[in-house]
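Here the complex is missing one protein chain, while the rest keep their positions.
Each chain gets a letter, A, B and C, in the order it is written, and its residues are counted from 1.
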Amino acid sequence: MVFLRAEGFLGASLEWDKEWLPQIYKIHMEKRAKEKKVSPGEQERHLLYQMMLIRRFEEKSAEQYTKEKIRGFLHLYIGEEAVAVGVTQALSDEDYVLSTYREHGHALAKNMDSGAIMAEMYGKLEGCSKGRGGSMHLFDANINFYGGNAIVAGHLPMDVGMALASKKQQKNIITCCFFGEGAAAEGEFHEAMNLAALWQVPVLFVCENNLYAMGTALKYTHAMQDLEKKGGAYEIEAYAVDGMDLIAVSKAANDAVKYIKTNNRPYFLVCNTYRFRPHSMFDAELYRDKKEVEEWKKKDPIPKYQQHLINKKLLSKKQIDEMEKQIEAEIKKAVIFADEGSWEPIEDLTKFVYSGQKA
Amino acid sequence: MVFLRAEGFLGASLEWDKEWLPQIYKIHMEKRAKEKKVSPGEQERHLLYQMMLIRRFEEKSAEQYTKEKIRGFLHLYIGEEAVAVGVTQALSDEDYVLSTYREHGHALAKNMDSGAIMAEMYGKLEGCSKGRGGSMHLFDANINFYGGNAIVAGHLPMDVGMALASKKQQKNIITCCFFGEGAAAEGEFHEAMNLAALWQVPVLFVCENNLYAMGTALKYTHAMQDLEKKGGAYEIEAYAVDGMDLIAVSKAANDAVKYIKTNNRPYFLVCNTYRFRPHSMFDAELYRDKKEVEEWKKKDPIPKYQQHLINKKLLSKKQIDEMEKQIEAEIKKAVIFADEGSWEPIEDLTKFVYSGQKA
Amino acid sequence: MEMVKMTYREALKQGIREALLNDERVFLMGEDVGHYGGAFAVSKGLLQEFGAERIMDVPLSESGFVGAGIGAAMAGMKPIVEVMTVNFSLLAMDQIINNAATLLHMSGGQLNVPLVIRMGCGIGRQLAAQHSHSWEPYFAHVPGLVVLSAGTHEDARGMLLTALKSPDPVILFEYTFMLNMEKEIASDAGAMDITKAKVRRDGKDITLITYGNGVYKSLEAAEELSSQGIEVEVIDLRILRPMDEETFLASVAKTHRALVVEDAWRSGGMAAEVFSRIIEKVFFELDAPLQRLCGVEVPIPYPRHLEEASVPQSQDIVSTIRKMMGL
Partner (left out) sequence: MEMVKMTYREALKQGIREALLNDERVFLMGEDVGHYGGAFAVSKGLLQEFGAERIMDVPLSESGFVGAGIGAAMAGMKPIVEVMTVNFSLLAMDQIINNAATLLHMSGGQLNVPLVIRMGCGIGRQLAAQHSHSWEPYFAHVPGLVVLSAGTHEDARGMLLTALKSPDPVILFEYTFMLNMEKEIASDAGAMDITKAKVRRDGKDITLITYGNGVYKSLEAAEELSSQGIEVEVIDLRILRPMDEETFLASVAKTHRALVVEDAWRSGGMAAEVFSRIIEKVFFELDAPLQRLCGVEVPIPYPRHLEEASVPQSQDIVSTIRKMMGL
């Protein structure tokens, strides 16, 4: 196979892409198939499980916040679960994922350990970022989850750089980044989209359009509100999908990944969604109507997907109950893990300022 | 009239715009007509004069550069004259103009005194910026010329802010800014376009696409090279015009101004042009073919417009000769003015760091 | 003089409100200043009171709207631009330094930029490494800027009003840590001078120079030390640029000892500059080496105990001064 020949970095010229890419995609799909649960409905129930886990995990986080176990800013993802789960199921474990400060859902979907997340939010040494980061800064390089970035849009250029590296290294992976519609107004969005398209790197840009950037509604953030149309300004293929529908998101994400792998070009996926909760725990929600929130809650992706699986006979009420128990147990374990975690000694404060500093 | 009623700042609500704007435009056009030269062909010859003046002034600048009278970076505009002249003729004297480091042409078109420009490039106290700025930083607030900005794209946000101020103050003016196609890759372009469209402020964005940003060709700068299409990403009306053709540029600029005045919205005008000279005097031009330059020189806007006027019987060879003499005299005067100018005393070095510092 | 109790947040809000009432050229622009009510609820209610032309919500685009503020100021308005926190100001650094601070000079004195940029600053809510910085030294380094630090409630209430009279760009630091803190201030508190440092407490034994979050912490430490017989003179720099050195030089000439306290990172912080001026101007007055207590040189960590350990606390001040006094 062509890509096995290219052992070192940077050896091959740009020309190989065209013949080489469809092969890569085939191999990728075979690998994904192996990773996926195989018995009928198993994969579907797994996705449902992930959405439900995110939901319950976040509810528990809110609870721990009011108990002051978690401090700082806590941004909940509740309502948007179909996006993280639907997009991530299209990725392989080796793919890089970058996210924002509203990233618990993406981290869980990428299979980050829920105990490590909870411990991180407590600020404990056992947290995924050794407690240094808290809720906004989840990192786990082992599972290729690169944060947890709290400067809005600040991760988009990095994202392109990681994809550039993977292209130069001829790793057959893509880099996926999540960001809000508010982030798309930043100059970094513009620069990152242009660079990705110019360099033809495998990036999946996922814009989670939840209609608000803190309290600023879409119409005050963007003059042009069909965000997917922004792809055209960079010759980037783009698509908008109903982000409240797991099936639609999954299909769109699969298509996007296929496009990226076969064309070696970036892709811009807009997921139209809604957060049911305030922006963070500091938000009095003065800027939107309770009624609007209630309307959106009717589109809750979790019951919708449950119903779909029940209709398809891939899920029973009993299985839902079991899942709930399992999730309850997992979250309980996570909380105990966090509660029992340890505080980093103050003497270690300056650790991690430079590599190889005193451990 | 509606707008006479609104005396103070900020008094009126946003609603008045719609009825009020066409009236503003009418008044504006009457005013422009008065400013314009009135006898047949006078206005046309004036525009030709401006283009020729810019050309000769720049040639003289290059000469003064080799004599080391002018130092630093000198960016010549030769080849692009139709853009500055065609756009500026559509503006009124009160309109704000902002430009880049390649701004001699815009300054002259806006009627900046050629002696003050030459003296500035010499670094003399009599220069338009008291010699502090040099070639890249021409400023003259009296004629509403706001630089002379050498951070690429750095003036675009300011531009929007000036237009915002004029809107709040209900001044019936527009803000026009010139920038290169390279600048459009910067995040500031994205942010400024979006803000201008959101705030519906009267900005004319003029992108001078001369195909190179220093030595980086358009195809390495933008994934999507039909720059006017970028307007759509911000719901901004856009148009691309042959920037080597004064008549086309003038018409496009007049249309743009009309659009801005009647809709109170920004406009994005792309002028496709070419610089005949190196990027600056430090450029060895390794990145483009001599042949390409020669091809473009055939499209020189000055002979083209001369021929047009001759065909239209609005210009005679004799008149051209006269113009050339007049220009020669004006430039000679400018050089003498600069030569005879004075150096700022070193004791005044820290003047102009804060307002009202020792004079 | 009648005194009223109010939070630092309320003091800030009253200042902004008064500025809006005083001058119709003034408008407030920033992310979430309007509909949301301000990220830290400082501008809550102002949109309803003054309308959308005076209280402008802007998209996430720091370089864009700060630059727009510069343009609006050049063209005759008096914008107050809020950068939600100093951490995000890096995105607007080019506009602030290469444009706002430079245009006057570059244009040979033609273009002044009467703009005020307010920024939340510092630690205090466990917001971790991208939301907790103390970057006053960055701005204090730049000729052309006026840099103010509101370390007390009266300055929170009044600095803005004077800043808006400045013909040149002003950076005004406000402190997240203090938002909920209640203090008494004069009921008629208004515009504050923005040219001089202030002696916040008289003392004869040692000079403590500080600003921002350091002010109340230092006063607290001074109280405790006073009960131990050490009289600390506490000076609030207030204006970080152009720095008023007379006030602290006079104090050092009196006490012959000085400590500088700040939350900003140690290397290249404000303390280093204060040291330098003391050394250059009153070196022979010193009875002991100068000392500084600064932020630890680390991106601020999330857990409370580490966050607290990363900036000087009032107990650190007490023990350092005791050591400096040979106790």
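Rule of thumb we're sticking to: contacts are C-beta pairs under 8 Å (C-beta built on N, C-alpha and C of every residue); 3 or more make two chains touch, one makes a residue touch a chain.
Source: prediction; values computed, not measured.
A.B. asks: Which shown chains does the chain we cannot see touch?
C.D. replies: A, B, C
A.B. asks: Among A:Glu80, A:Asp140 or A:Asp300, exactly one should touch the missing chain; which is it?
C.D. replies: For the chain that is not drawn, the touching residue is A:Asp140.
A.B. asks: Using the touch definition up top, pick the residue from C:Asn112, C:Gln130 or C:Thr320 that touches the left-out chain.
C.D. replies: Touching the chain that is not displayed is residue C:Gln130.
A.B. asks: Which one touches the absent chain: C:Thr195, C:Gln228 or C:Ser267?
C.D. replies: Residue touching the chain left out of view: C:Ser267.
A.B. asks: Any idea which of A:Ala90, A:Met121 or A:Val160 touches the chain not displayed?
C.D. replies: Answering carefully, the residue with contact to the hidden chain is A:Val160.
A.B. asks: Which parts of subunit C face the unshown chain closely enough to count as touching?
C.D. replies: Where subunit C meets the chain not shown: residues 63, 87-88, 90-91, 93-94, 97-98, 101-102, 105-106, 128-130, 137-138, 140-144, 241, 243, 265, 267-273, 275-276, 279-280, 283-284, 288-292, 297-299, 301.
A.B. asks: To test your reading of the contact rule: which positions on subunit A touch the chain that is missing from view?
C.D. replies: Subunit A touches the chain not shown through residues 8-10, 14, 96, 127-133, 137, 139-141, 146-149, 151, 154-166, 168-169, 175, 187-188, 190-192, 194-195, 198, 350-356.
A.B. asks: Contact with the hidden chain only, please: which subunit B residues?
C.D. replies: Within subunit B, the residues that touch the unshown chain are 71-73, 123-124, 131-134, 136-137, 149-154, 182-183, 185-187, 213-217, 220-222, 279, 282-284, 286-287, 343-344, 346, 349-350, 353.
Convention: only the chains that are shown with their structure count from here on.
A.B. asks: If you average the Cα atoms per chain, which one ends up farthest from subunit A?
C.D. replies: For subunit A, the chain whose C-alpha mean is farthest off is B.
A.B. asks: Can you check how far apart subunit A and subunit B are, centre to centre, with Cα atoms defining each centre and the answer in Å?
C.D. replies: Roughly 46 Å, centre to centre.
A.B. asks: Need the CA-centroid distance for the pair subunit B / subunit C, whole Å please.
C.D. replies: 40
A.B. asks: Could you list the positions in subunit A whose residues touch two or more of the other chains?
C.D. replies: 185-187, 220-222 - these are the residues of subunit A that touch more than one other chain.
A.B. asks: Can you list every residue of subunit C that touches 2 or more other chains, as numbers and ranges?
C.D. replies: Residues 58-59, 61, 63-64 of subunit C touch two or more partner chains.
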